[in-house]
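Notes to accompany the following structure.
Here the complex is missing a single protein chain, while all its other protein chains stay put.
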Amino acid sequence: MSNDSKKWYSFNLNKSDKSDSCGCGSNSGSCSDEKPKDGYDQIMDVSMDRRSAFKKITAGFLIGAGAVSSSCSVVSGDESKEKSGIEWDEYFKGNYKLMTDEDKTETVDRLTRSYELRTGKKLNMSSKDAEEDVLFGYAFNISKCQGYMDCVNACVEENNQDRASEMQYIRIHEMEDGKGFNFEESDDNYYHEVPADGHFYMGTQCFHCDNPPCVEVCPVQATWKEKDGIVVIDYDWCVGCRYCMAACPYDGRRFNWKTPEVPEQEVNKNQHYLGNRLRKKGVMEKCTFCIQRSREGQNPACVEACPTGSRTFGNLLDPKSNIRWILENKKVFRLKEDLGTEPKFWYYMD
Amino acid sequence: MKTLRVFRSLIKDGFLEVTHGSRAYHIWMAVLSFIMLFGMYNYSIQLEEGLSATGMTDRVSWGLYISNFTFLVGVAAAAVMLVLPAYVLKNIDFKQAVLIGEGLAVAALCMCLAFVVADMGGPARLWHMLPVIGVFNFPNSMLTWDVLVLNGYLFINITIPMYILVMRYQGKVPNPKIYIPGVFLSVFWAVGIHMITAFLYQGLQARPFWNNALLGPRFLASAFAAGPALIIIVLAIIRKFTAFKVPDNTIKKISMIVTVAAQINLIMLISELFKEFYAPTHHSISAVYLFFGLEGKTALLPWIWTSISLNVVATVALTFHKVRSNLKILYVLCGMLFIAIWIEKGFGLIVPGFIPGPWGKIAEYTPSLVEISVTLGIWAMGAFIFTILAKTGIAVELGQIVYKKK
Partner (left out) sequence: MTTKLVLKALTIVICLFVISCKHSDEHKYHTVVDKIEAETVTPENLTVTSETFNENIKTVKIEEDGFEFLIPERKSQITSFNCTECHTKPIDKLKQDQVGEKAAHWNIKLAHAGSEIMNCATCHTSNNMDNLHSLTNSEIDFNYSYKLCSQCHQKEFKDWKGGAHGKQLGGWAPPRLSNTCVNCHNPHKPAFEKRWPVRFNTQKVKERQ
């Protein structure tokens, strides 16, 4: 049988090159050089194709409406053209969780370039994936914390948090001795000499639950748990419904009610896509265990800043790590354990 | 092809119908348009500044928008209470009411969707939620379920009356074999939308005030009180201002539904109050805040006590057949019940869920003017949509606009 015995007409979309290179002698079986796609690839390819189709259609509408005049205008300079081109591509990019490595590099390049165009400064943005055999955990020594709040300041600076609304991921609760862990009566905004007599201090932040309720409820999967246990947010995919915020029992999440402001000279330029890169208004953010640092082997900024050594961070899968010793040898507990969220943030006392 | 021509003609006639009317009608529509425009202006401020233009904060992160959304889902669901007896039990009385009810459901659903969009931090990125081109976290996220059921319900509630209207428009009798399955589906669906909206809150272990097995059933009971109560009021207005005949009997039958639902709702309220206050636990603290205030923070007290007193008075009064039969009093009672449930299912439910916060901090919530204006604008939009639908529907039902073969 030869090829021309085909009795139907088919559209040969996107495959004009391949059909020639395919030297199949027999008509049975598929070409050997065409790798069969697995399910994931198929789904991804399809959705990407559809997204680009959607992009083109929208573009068509918008050009029709004259809304993209800036990107098409002949008068505007190359830079502004490039800028709007970047904005355009950024708007239509997919969810980071589902991106290929190539897509990740592209979006990181776009973001750094866009920052350069805006400020003339270079960023160092990483898209490093989780390492194998790493599961991050955190331990907090209640006996040691003195309530200085150095961790809070370090966190704000490291993670480029909004200065105007004084956003902070970490809260230090001042508790009265003899009342147990009474959060209702504690104060997380004290301002007097610390440690105050008859008080102890307890820090809270995102606990990076192993069974995170915030991830379950997100309607668009803009937040998820990475392989190394860090719960992250794709700031560009978040639609800002704040359902995760309602679902978090630990007050771990923050919302950008307006455009966050960080003075240019204070911007931490060592960034990660899922970490401390600059956010925009209307998206969620939270502690990422300083993913831009921890993925490299470094301690989060809060751990580094703590002058009392109350904070321990490490790899739960490494039997020789400090955090493992704490879990195995100290009387550790977690907050609201009855909710089944399995936080990876333990408290202990001397 | 023919259906399309009929449909086009119906749209044309409908357009003529809604653009013509009495002076009162024109004033009504003008006022609504003005409020809508005002709301849109305020929404543009919110878009520009971000949600900081609202009264919401990291402490209370859902407010007036989500409160109204929750309440309106109930109103939308309640339309079905009228669909069932009208079409299946062959209760002729209800037929007119059903058309109004479904129109109300469509308007309420449009408002729901508008409220959700108004609440989004990034409405421009909403396409991320579209299946196929975006990522739809189904079935894990209850919000995706809600999106599905609400849009499905909207679709059902547009198609059924549309089919009936198109048939009537041509002077034909609608075929029950076509629309009755749809009616059945919508019955299940109505229960579904409200239960799923309740699950949205009920499923959050973080918020003990919502994490309560009674929430879903209570949503249903209150919805089936507030929805038909609104329908009674609307029918009363329509009866007064149009030639549309709604017999007293219909209104009385609906009032029966309102009464039973309000009674069940009251029983559930008592059950909830008993659980929270007989043996108060750590988890009752939000309820304490709602009903009695905490640490001198009492913003919700006037609201919730107004709601409870209106609710109790209206329910008790409705229980007496003689009081209920007096239509004037009935309208007042329905109005009271509607307001009571709007408060209770609105910010009486949403706001205390966030107070005190997960670490016991009490930060109160007061909606900003922008927020209130947008909310009013969306309500005006709902009223606008409903007026258009009702006016066209009534005109078709009354035979004022008929399809003319050319």
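So that you can tell them apart, the chains are marked A and B in the order they are listed, and the count of residues begins at 1 in each.
Please note the rule applied: a residue touches a chain if its C-beta (ideal position, glycine included) is under 8 Å from a C-beta of that chain, and two chains touch if they have at least 3 such contacts.
Computed from a predicted structure; not experimentally measured.
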| item | value |
| --- | --- |
| Option from A:I86, A:L278 or A:L317 whose C-beta touches the chain left out | A:L317 |
| Residue of A:M99, A:V220 or A:I326 touching the missing chain in the full complex | A:I326 |
| Which of B:V117, B:I158, B:L185 or B:V288 contacts the chain that the document leaves out | B:L185 |
| Chain not shown, touching residues in chain A | 131-137, 139, 141, 144, 146-150, 152-153, 165-166, 168, 172, 188-195, 210-211, 294, 296-299, 303, 306-309, 312-327, 329-330, 342-344, 348, 350 |
| Chain B, residues in touch with the chain not shown (by the definition above) | 57-59, 88, 139-140, 181, 184-185, 188, 361-363 |
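Note that only the chains that are shown with their structure count from here on.
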| item | value |
| --- | --- |
| Centroid distance [mean C-alpha coordinates] between chain B and chain A, Å | 37 |
| Residues on chain B engaged by chain A in the complex (per definition of touch) | 49-52, 56-58, 61-62, 116, 119-129, 132-137, 140-144, 147, 200-201, 203-207, 285, 353-354, 356-361 |
| Chain A - residues contacting chain B, complex | 47, 50-51, 54, 91, 95, 97-98, 165, 171, 173, 183-186, 188, 204, 213, 216-222, 236-243, 245-251, 254-259, 281-284, 339-341 |
